[in-house]
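Excluded from the complex is one protein chain; the other protein chains are retained at their positions.
Now for chain A:
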Amino acid sequence: MDGEAQRSTASWENATLAPVDSLRSERAESPMPGLVEGTEPGAGQKSAMFVHAQSFEDLTAEGEDEREAELDKSGECADELKVLVGEKSVEEQHNIDVTSETRTKEEDVCSEAWRSHRKHVFVLSEAGKPIYSRYGTEEALSSTMGVMMALVSVVEADKNVIRSIHADGCKVVFLTKSPLVLVGVSRTSQTDKELLRELLYIYYQIVSLLTLTQLNHIFQHKQNFDLRRLLAGSEYLTDNLLHRLDRDPGLLLSAVTCLPLASSARDVVSSGLQAAKSESLVFSILLAGDRLVTLVRKKDQFLHHIDLHLVFNLVGSSSSFREGEGWTPICLPKFNTAGFFHAHISYLEPASQLCLILVSTDREDFFNMSDCKQRFLERLSKRSAYQALKEALKCPSYSVEQVAIPELRHFLYKSKSSGLYTSPEFPEVYQSDAEQERLMGLYQDLHSSLHHPSRPLRSFYRCGESENLLAWVTSGFELYLCFSPLGTKALALSAVNKLLKWIRKEEDRLFILSPLTY
């Protein structure tokens, strides 16, 4: 097998980028000497932007029970790691069928095509009523749902919460989040943990539309309630979120990416938002497509990346905010599952990509929010930074060639303390959707290995037919690199250092280093 696992060793030692002095004390703790959390490239200067205490592990921990905690997470044993890696075969992992991701509701649920979708997702109520199905109508699927409910209830009665079933190249994963039950059926090589994480996103998507309080209330009063009534017209949000889960590195990394922008311009935009404040305002978020321009928050209030992704998904999925100013209740479930915020959502200019989201606590505060936007826009349009921002929109990404590392095709770099990541555009070889999804699948595999519940790896190198991959995690960052098959392991190792240096040099353009509060 080509795969090779490696724990942090001396070969990484020369990767120190941060000023040595300030780090001495932490060195011993750090798995990778010299780069501790908070000093890695892309780390914010003042304070973290998101709740970074809620990392990937916290995210899935919710969906899992205590038995998990008993497992040894240290991953000390090198033999174990080899076994883990040896099990994998690059070939069998990625026989991806290129299914179109468009909604195919009318599909016959007995057809081959329906069965061959890579990943099915079902949501049902605890009483077994269908709520959502990714493919095919819920009605047509009700017998399938019935079977699932039977499985869930049998095993639950045993006080032995069913987690997953593996059969016939298929994995069935269950997530019980009262009053909902979510089921994922996957033919991908993702681990149960990854699949649970995705189901959890879907759960949060539903909660963000209704709040958990309302869900509980509904099912307490009427166990048999047909929740589709309340979700009608919003299925497209869940569809799109599932699509993003396959494609968006941000959802995989639990991070968001920024529009590359000179820090001087970004600072002007941020302080403009900071100035356009109002008592009920909690978050001001400026987006350019799927990229964050800046985020200003109330002091001591943090926006979790999941909530931010739900906002991205809402804005990206709806053309309705293009007409006039949107004003909608929205629950940010990682902030509070019990209540609604009220979001003022509008584009800065009619055909602009720049979308401003002002999150308020007061549902009657529309005009104040509208005024905040107006003040922000008036102020910004007088500044040259606005022009710089508009220029930046023309090249929202960068090419990997800028990094000038031979054989490097693509990478993902996440700064853990800021919750932000950066990644170049896909190169020529990954232009098609299918190729991009394949690469994302490879990254997902690496991610699974690094975050394996019982045997996490620090680093991982894998040769494949079409590309060579290296993944590396420290307490400060997570890095995934994709090289052409011509690249060697030695080359990959030396690339890390070079890439980190490049990111350090570019960090004030690629990241938000000085997040502001009101």
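Going forward, a residue touches a chain if its C-beta (ideal position, glycine included) is under 8 Å from a C-beta of that chain, and two chains touch if they have at least 3 such contacts; residues count from 1.
By definition in this document, contacts and distances are computed from a predicted model.
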Missing subunit (named according to UniProt) among the choices "tRNA pseudouridine(55) synthase", "Ras-related protein Rab-17", "Polynucleotide 5'-hydroxyl-kinase GRC3" or "NADPH:adrenodoxin oxidoreductase, mitochondrial": "Ras-related protein Rab-17"
Residue of A:166, A:222, A:322 or A:382 touching the missing chain in the full complex: A:322
Hidden-chain contact residue, picked from the options A:366, A:398 or A:502: A:366
Residue touching the undisplayed chain, where the options are A:43, A:180, A:202 or A:231: A:231
Chain A residues touching the omitted chain (full complex): 209-210, 229-234, 236, 314, 317-330, 343, 345, 350, 363-364, 366-368, 370-371, 374
